[in-house]
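Just one protein chain is left out here, and the rest sit where they should.
Entry: chain A
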């Protein structure tokens, strides 16, 4: 029990720390940060339940006013933009990612984690964020895809690949540390 709580707190802090990694700015002008890499890693390393709880804690702390988002952002203002669906979708994204890694017993952990990060960290996330944007802005599907989805897509694909590679490397170094794969836990 203590171990689970510590791990959840640790990964919450990890998402925040990844937000500090110097960001790249894509041609579209939207900053790409490593923060959503943290969301994916929560799922691929901690598994569905613990991963989702870690991300949920992160979102709650941001709402409470801690400047944990990339660029030192935070506070309630983050949750009233039409893009806030991304933040509401984060815990679900981690859950779906974790669930896939837990259920799919492929032999290559990097590939399994990478595919899970694409389905959970991108698929499930946009499935929440894009409809939310369409309702809150309000916008049509075409506009939503262009202004809420397309700017982030290239970065998210890169991050899903990285999440797969990192999880694979972690699994090689410490098989027991990838809890989503640990049999006994």
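What we mean here is this: contacts are C-beta pairs under 8 Å (C-beta built on N, C-alpha and C of every residue); 3 or more make two chains touch, one makes a residue touch a chain; residues count from 1.
By our rule, contacts and distances are computed from a predicted model.
K.L.:
Given the options "Energy-coupling factor transporter transmembrane protein BioN", "Nitrite/sulfite reductase", "Oligopeptide transport system permease protein" or "Putative membrane protein", say which is the protein name UniProt records for the missing chain.
P.N.:
According to UniProt, the chain not displayed is called "Energy-coupling factor transporter transmembrane protein BioN".
K.L.:
Who touches the missing chain here, A:39, A:52, A:130 or A:170?
P.N.:
A:170
K.L.:
For the full complex, which residue in A:76, A:111 or A:141 touches the chain that was left out?
P.N.:
Among A:76, A:111 or A:141, only A:76 touches the chain that is not shown.
K.L.:
On chain A, where is the contact patch with the chain that was removed from view?
P.N.:
Within chain A, the residues touching the omitted chain are 1-3, 5-10, 12-14, 16-18, 20-21, 29-31, 34, 37, 41, 45, 57, 60-61, 63-68, 71-83, 136-137, 143, 146-147, 151, 162, 165-166, 169-170, 173-174, 177.
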